[in-house]
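Since the structure comes first, as structure tokens, the remarks are kept for the end.
The complex appears here minus one protein chain, its other protein chains still in place.
After this line comes subunit A, so read on.
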Amino acid sequence: MSITFVGDTVALTGRSLRHVTRSLDTVITTALMPIALLLLFVFVLGGAIRTGTDSYVAYLLPGILLITIATGVSYTAYRLFQDLQGGILERFRSMPIARSSVLWAHVLTSLVANVLSLVVVVAVGLLIGFRSSAGPLAWLAVLGILVLVTLALTWVAVIPGLTAKTVDGASAFSYPLILLPFISSAFVPTASMPGPVRWFAEHQPVTSIVNAIRDLLAVRPVGADLPVALLWCAGILVAAWAVATAVYRRRGA
């Protein structure tokens, strides 16, 4: 990692953070849909769901946080697409800067914006009765998992951002990501699902991530879910990073 890489990434991150701070509504809209789901499930549907725990908010919150991230990263695809369309990306590419700093700046910006949205969602969770006796270390571990998820999904978002033909195409990839938690242990225990669905739910990344966060916040011993969750995140991160970087390089000399 060279000095120019760090300096260039800092300069470009400052630039795209301004895009976030000058449209703070994106942080709010990112949080809006997950908050609506949270309220809907806790106050309307939750009463009919048997989770085997006494607080459905606590059961639900981890999945809602993942949905928040899935919504938030679509703004990265959007901003990258705009950069590409507006020609500013070409300008950066024709300049003597560390080339990968352009993508890293978008990824770091996504991290900041998503952490802000997550804070908003957790605050709403606290307002409607979410409580946790988890210590600072457990919270730090939860933050670490969420950061890792954000990094992985943002690198996924970079790919449509660079390849989409239309704005809608650039953000459409996030719909399946938002749906994935519904077929996991995020809303209802997987034991209630029919065979093949249950099998899918128990083997897709959301379930292990949600279970790990849930256990950490409930101060329960975390089982195999944590290593499985970390492996999923690391795997997606590396694969998406490799594809995104290759796509970025292929777009020019």
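Just so we're on the same page, a residue touches a chain if its C-beta (ideal position, glycine included) is under 8 Å from a C-beta of that chain, and two chains touch if they have at least 3 such contacts; residues count from 1.
Note that contacts and distances are computed from a predicted model.
Colleague: UniProt names the one chain left off this complex as which of "Catalase-related peroxidase", "TIM-barrel fold metal-dependent hydrolase", "ABC-2 type transport system ATP-binding protein" or "Tryptophan synthase alpha chain"?
Modeller: "ABC-2 type transport system ATP-binding protein"
Colleague: For a quick check of understanding: of A:Ile28, A:Ile88, A:Ala191 or A:Ala234, which residue touches the chain that isn't displayed?
Modeller: Answer from the full complex: A:Ile88 touches the omitted chain.
Colleague: Tell me which stretches of subunit A touch the chain missing from the display.
Modeller: Counting over the whole complex, subunit A touches the hidden chain at residues 4, 7-8, 11-12, 14-15, 18-19, 22-23, 86-88, 90-97, 252-253.
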